[in-house]
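Contents: one structure, followed by commentary.
Every protein chain but one is kept in place in this view of the complex.
Naming follows writing order (A, B and C), and every chain is counted from residue 1.
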Amino acid sequence: MFLIHFARAWALAVAKAETLEEMKTAAATVHALVHHEMQLHIDTCAGEGVSQAELEATPEAAENLAYTRYVLEAGYSGDFLDLMAALAPCVLGYGEIGARLAAEAGEMPYRGWIDTYAGKEYQDVCRSVGRLIDRALERRLGPGWAALPRWRQLCRRIEVATRLEVGFWGMNLRGP
Amino acid sequence: MFLIHFARAWALAVAKAETLEEMKTAAATVHALVHHEMQLHIDTCAGEGVSQAELEATPEAAENLAYTRYVLEAGYSGDFLDLMAALAPCVLGYGEIGARLAAEAGEMPYRGWIDTYAGKEYQDVCRSVGRLIDRALERRLGPGWAALPRWRQLCRRIEVATRLEVGFWGMNLRGP
Amino acid sequence: MFLIHFARAWALAVAKAETLEEMKTAAATVHALVHHEMQLHIDTCAGEGVSQAELEATPEAAENLAYTRYVLEAGYSGDFLDLMAALAPCVLGYGEIGARLAAEAGEMPYRGWIDTYAGKEYQDVCRSVGRLIDRALERRLGPGWAALPRWRQLCRRIEVATRLEVGFWGMNLRGP
Partner (left out) sequence: MFLIHFARAWALAVAKAETLEEMKTAAATVHALVHHEMQLHIDTCAGEGVSQAELEATPEAAENLAYTRYVLEAGYSGDFLDLMAALAPCVLGYGEIGARLAAEAGEMPYRGWIDTYAGKEYQDVCRSVGRLIDRALERRLGPGWAALPRWRQLCRRIEVATRLEVGFWGMNLRGP
């Protein structure tokens, strides 16, 4: 469910991109999400006996609604930078957490998950998204972007999105 | 805080209206919210020693984010009907609750609040918004709109928005 | 017809505003456009025997479509500043042209029109919109905004909108 709205947000980034390079990176992300990650998810659920129709009909939890709609609304109301700020905690967060757990956790049941997000492939995705954001900032705000009020506003977006991302993880710890 | 995003959603309804009548009703609501209700709110807070700058800088609670962003995203992603479906539980909900409490509650500390929403003025607002929605449905979907799949989709929007509205009320019962 | 889309764009500005002050100014403009200017227009047409229904059903000319959709799309795809940049040539353009014609033109048939836009009331609107844009720029980009790439991008928006505004005026000089 979450992946659907995450893919919608990256698709909105294609519509809001200002250069061909921004457009290509965002479009490649949509393609990977829709044609690979979502299919993987659908297949996993099918393996557990949950059909695609059931998946599409599942009501979304409040934490899921809060996070995904915040990201999409940031994208619709703001520009490409606002959308990137709202998306960053998710993309980069998994990478940071994966890298840290890989260093700290020993052998344990979720080792496969940790290795995926700590692995070279996902860490490369993080670096490429990081570069996309850095260039997008410099292209619009110049080399001194970190001193501008716009950057402080984007940091507030990142904070709110991180807070909602934390709530999203917490959802699995509370009962339904 | 909530009123700001509520007014933004009604402003989006002006941009998404398809007739002059829809436009006028939505614009009148924006005007009432921005120039009267919000000012009342600002004045009340000022009376308690909370300045407009402090009010604007208050971080939003998760329930507030979930509800307001759901409404705005419904409006951006969908059309005028989706926006009305997401807004209806708030506008009409206060009216229903006010009318019911007015009949059931005796003298009690919140009697003023109850009388406001049960009173003729607010009940007229509800009837006028209800009429706006009925006409908007008939204008787009014809007289048989209640039998179409589109209407069932709009009902799901109303359900989700109601669920988030309930969460919003619950926010004041939990601690910060 | 044009006024409808112009009012929709100002309504979108309410939804995209970041401060109460921006919100109030944009909302007041929507109110003036929808409840006064558009009504004046409808009454004038009614005086000539053209009903509101006929007015709503008139197909839009290509120049009208180009200009109004450019402004609205700039607003949806960009942020508050992009929307202001796309709206500025219309609001401020009438003021500049009015002021210049008032100084240059003598007695002539369109003197009433000239006096409206050269008059104190409309010139005050221009100054208030100019102030809104100046503050919005400074609030987001800091005092050095005129040196940033973002400002050059906004200038390109202003140029395109001015070009389309010129096309819009030219429409009345060509046949239907």
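The criterion applied here is as follows: a contact is a pair of C-beta atoms (placed from the backbone, for glycine too) under 8 Å apart; a residue touches a chain by one contact, two chains touch by 3 or more.
As the structure is a prediction and not an experimental result, all values here were calculated from the model.
Across the whole complex, the hidden chain's contacts among the shown chains comprise A, B, C.
Of the listed residues C:E73, C:D124 or C:E138, the one in contact with the hidden chain in the full complex is C:E73.
From the set A:L12, A:L65, A:A88 or A:V160, the residue in touch with the chain omitted from the display is A:L12, counting the whole complex.
If you put the hidden chain back, the residue from C:L65, C:I97, C:V125 or C:I158 that touches it is C:L65. Residue-level contact of chain B with the missing chain is found at 15-16, 18, 76-79, 82, 139-142, 147-150, 153. Against the chain not displayed here, chain A makes contact via residues 4, 7-9, 11-12, 14-15, 17, 19-20, 23-24, 26-28, 30-31, 34-35, 38, 42, 52, 56, 72. Residue-level contact of chain C with the missing chain is found at 8, 59-60, 62-63, 65-66, 69-70, 72-73, 76-77, 160, 163-164, 167.
Methods note: only the chains that are shown with their structure count from here on.
Two copies of one sequence, chain B and chain C, touch each other mainly through matching residues, since over half of the numbers at the interface are common to both. Chain geometry summary: the mean Cα position of chain A and that of chain B are 30 Å apart.
Separating the centre of chain A from that of chain C, both taken as means of CA atoms, is a distance of 38 Å. Among the residues of chain A, those touching two or more other chains are numbered 76-77.
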